[in-house]
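With one protein chain withheld, the remaining protein chains of the complex are depicted in position.
To keep things simple, chains are lettered A and B as they appear, and every chain counts its residues starting from 1.
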Amino acid sequence: MTNALFIAVEVDDPVATNPGMAAKLEEVCPVDIFRATLAGVEIVPENLDECVLCELCINAVPVGAVRVIKLYSGQTLPA
Amino acid sequence: MPVLIDETTTFIVQGITGREAVNLTRECLDYGKGAKIVGGVTPGRLGRDVHGVPVFDTVAQAVEHHGSPIDGSVVTVPPSFTKDAVFEAIENGVKLVVIVTERIPRGDVAQMVELASERGVRIIGPNCLGIIVPDVVKMGGIGGPAKDAAKSYTPGPVGVISRSGGMTTEMSSTLTAAGLGQSTAVSIGGDAIIGSTYAELMPLFEADPETEAIVIYTEPGGRMEAELARWVTENKSRLPIVAFMAGRFMDEMPGMSFGHAGTIVEGKEDTASEKIARLAEAGIVVAGEIAEIPGIVRDRMGAAV
Partner (left out) sequence: MRFFEYESRAIVAKAGIPMTKHGLAKTADEARRIAEQIAGPVVIKSQVLSGGRMKAGGVKFADTPDEAARHAEHILDLEIGGHMPRGVLVDSRAPVQHEYYAGVVWDGLRKRPVMLFSDMGGIDIEEVAEQHPDHVARRHFSTLRPFSDWQAKQLIASLGVSGSALNRLTPIVARLARLFLAYDMTLAEINPLGELEDGSFVALDAHMDMENEARPRQKALLHELGVGDEETRQAREPTPFELAGEQVDSQDHRGVAGNVTEFDGNLGLVIGAGGGSLTLFDAVRAHGGDPANYCEIGGNPSVRKACGLAKLVLQKPGVDKIAVMMSIVSNTRVDIVARGVIKACVELGYDPAEKIAIFRIPGAWEDEGFQILDRYGVEYADRSVSLHEAARRAVEKIQGPPAPAAV
């Protein structure tokens, strides 16, 4: 294994570009993976691996619009 | 009732809205028969709730809401607020205070302990994880989330008393794996002055019909092992005791403190080797490693019958 990345996060476009959703994601994430901007939401790459798998981001948006991928097992949340 | 707490024990959580306190509350509610947490206190947060537990500004409000005296409190507020929180609990009739907070100066701890002894209140901690009666109830973060605690702790005849919260679980898990359950396990805290020492808890275990043996975890620093050795000798305890001593390497490094604040060696009697000698004189077996403990406990329990 040559890399040590553990977590990836995908956000569907309608959510990613919605300022309201962006603010919500920034607020719920305990490890600051989301940053709200005027254009929507940005992912903060250096905080991705701090993800505690709490699923608060997943529950904050319409079902399936945010996905958390465990790169070490290939499993995607929500299952 | 078993030692210190049972399923009827009512308690509050002071500092309940803090990150660790929220988890602790969830864990205690979920574990065993479910803890009777009748309120939480965080000044300025009256009217909120944490996992269904109502939050109050003062302990007095919690007592009034409950309608009768509250047995205990778990205190998990920052070090500079702890003394005040404990005084508040004591003056509002709480009889058992578990102090989770660490890094409290000794002067404050001494004041809390002095007031507690004047009011007939028992303090466990500071710098501890609390008390657990396997499959029945836990008061504090001891053992972690309910499903993890259930892996480590099972009901049985061994009382566990430990100066390290984590090692309380490690030792209990080792006992559990060997088929030896625990009556009550108490994390007494790692500080130089604590509310309840081994010798102060021994009479409770001695009087508990469920308990047939005691396992303790000890460290360098302080004289509470010598106090236990004296207590055991003077009171002709019916309970065989097996001890584990960590931090033996510290004997080569006087003046340094490792692990817990209480491990600072301030006199000749505080060293690991001196303590091992004292315990051995009192007939307490000191195990070389944790895996040996269940075997020794079985031998000693057999010998006691």
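Note that a residue touches a chain if its C-beta (ideal position, glycine included) is under 8 Å from a C-beta of that chain, and two chains touch if they have at least 3 such contacts.
Source: prediction; values computed, not measured.
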Contact partners of the omitted chain among those displayed are A, B
Of the listed residues B:G144, B:G159 or B:P240, which contacts the missing chain in the full complex? B:G144
The one of B:L46, B:A177 or B:A280 in touch with the missing chain is B:A177
Would you write out the residues of chain A that touch the absent chain, in ascending order? 1-4, 6, 31, 49-50, 52-53, 70, 72-73
If you put the missing chain back, which residues of chain B would it touch? 20, 23, 79-80, 103-107, 109-111, 113-115, 118, 129, 141-145, 148-149, 151-152, 162-167, 169-170, 173-174, 177, 190, 192-193, 197, 217, 219, 222-224, 227, 244, 246-250, 253-263, 266-268, 288-291
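Please note the rule applied: only the chains that are shown with their structure count from here on.
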Mean-CA-position distance for chain B and chain A (Å): 40
